[in-house]
Structure formats: structure tokens, C-alpha cells
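All protein chains of the complex are present and in place, except for one that has been dropped.
Right after this comes subunit A.
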Amino acid sequence: MDNAILSFKDVAKSYPDGENTLDILQAIDFQLNKGEFIGLVGPSGAGKSTLLSLAGALLNPTQGEIYLDGISMASLSPKEQTALRLSKIGFIFQSAHLVPYLNVKEQLLFVAKLHGTAKGDANHHADELLDKLGLTHRSKHYPDKLSGGEQQRIAIARAMMNDPSLILADEPTASLDFSRATSVVEWLSHEVNEQGKGALMVTHDERMLRFCDRVIQLEDGKIRSIS
């Protein structure tokens, strides 16, 4: 139990749909431990993105509890949830969603600034991340000058910038070619295992699953298997 970063306790999510309710997720129960990299697979519409949003407190569950580092997230105010996302969660969305008027390095420095990290440390960390993701030569460029793959790698670097304990990635490699995708995911899983973080990654690419410690298969809003 001590080892858990994220745990879902019998979580359900539904939306009102006229007279009825639309059950998107049901009876989700699992635990993500320190140093663990979990893959999340399932057909489109299975509820993978919704599960990730719940884990990142972008949504509140209709039922059940979600704990991040032992804290029940539903009990927090929206403001506290925002602060939690800033300090503990690294989000990687399907599309990069970079801030158009910040250059590559500034994208990273901005989150450090929000977090209140000392300038020197932030600078050092940003350089390190850019180097690891092969983006050092791009650090002064603005997003509109970068390829989709480069943008996505910056989004990944940004997610790692505040040293989050939980990384939530929604198809992060969709816009990367195979060799680039492999090296990025390998690096992510290495970071997670090495630094005792936790990661939940949605992917459609079976070939990425070999870097995952466990794979959760989602179907029709329910967990079909965890392996």
C-alpha cells in the first residue's frame, strides 16, 4: 500500500444523457506503484482518455475514490487540484498543445516558474531534458517552426519539467516515427523505473507495450484484464 502512487477504488464515471445516464467507466479498480509503467489499451471509445482525465483530476468520478500519493483527489477544491497538477502530475496529451508565443526552452521554464523553482535549477533541468530528447538545437525556436514530432517531444519534456510523481500520457507517440517513438518511450520508462515515478500511457501501438511493466486492457468502460 505504501508503495502506491495512484490508486483507483471502484471508480465509475457517467454522464447524464436525457432521462438516462451514460456509463463511460465502471468498476475501475487498480493500483499504480512507484517505479511502475502501465500501458492502457483498448478500442476507441473504451474510456481510456476519460480514465486518464480522472487520474489527473481534470474530471471528478461519479462514484468511488482516486488517491494520488495517498490523497483523495475528490476532496480537494478546484484550486488545490490545479496546484496538485502543477506539482505532481505531468500531462502529455494526444496533440502537443504548446503555447504559441513561447519558444521551446521557455515552454519548459514557464512550468518551472509557475512551480517556483529557482532559475538556475530550472535552466539546468530544461537543458538536460532538451538534450535527452534531442532538441537542444531547437531551444530558441517557436512551436510553429517545429514538426509535429518535435512539438510532441517538447510536450513530453514539459510534462517532465516539474519532476512529477505521476506521468499521464494519452497516445504520446502517435505523431512520432517508429524509431523516435521507441527511443522516447524507452527513455520515459527508464526515467520512471529509475526515479520511482509512476506512469500511465494510453497507446495503440502494440510495439510500445514491451516497455510497460503491466498492461491494462479496457473495453466498454470496464477493465477486461490486467497483465
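In the analysis below, a residue touches a chain if its C-beta (ideal position, glycine included) is under 8 Å from a C-beta of that chain, and two chains touch if they have at least 3 such contacts; residues count from 1.
Just so we're on the same page, contacts and distances are computed from a predicted model.
Asks: Which name from "Succinate dehydrogenase", "Putative hemin transport system permease protein HrtB", "Transketolase" or "Heterodisulfide reductase subunit C" does UniProt give the chain that's left off?
Replies: UniProt lists the chain that is not shown as "Putative hemin transport system permease protein HrtB".
Asks: For the chain that's not shown, point to the residue among A:82, A:147 or A:195 touching it.
Replies: Hidden-chain contact among the options goes to A:82.
Asks: Who touches the missing chain here, A:111, A:154 or A:200?
Replies: A:111
Asks: With respect to the chain omitted from the figure, which of A:67, A:142 or A:187 is a touching residue?
Replies: Considering the complete complex, A:142 is the one touching the chain left out.
Asks: Considering the complete complex, identify which of A:102, A:174 or A:209 is in touch with the unshown chain.
Replies: Checking the options A:102, A:174 or A:209, the one contacting the hidden chain is A:102.
Asks: Could you please point out the subunit A residues that touch the chain left off the display?
Replies: Its contact residues with the unshown chain are 53, 56, 58-59, 79, 82-87, 89, 91, 93, 97, 99-102, 106, 110-111, 113-115, 142, 158-159, 162.
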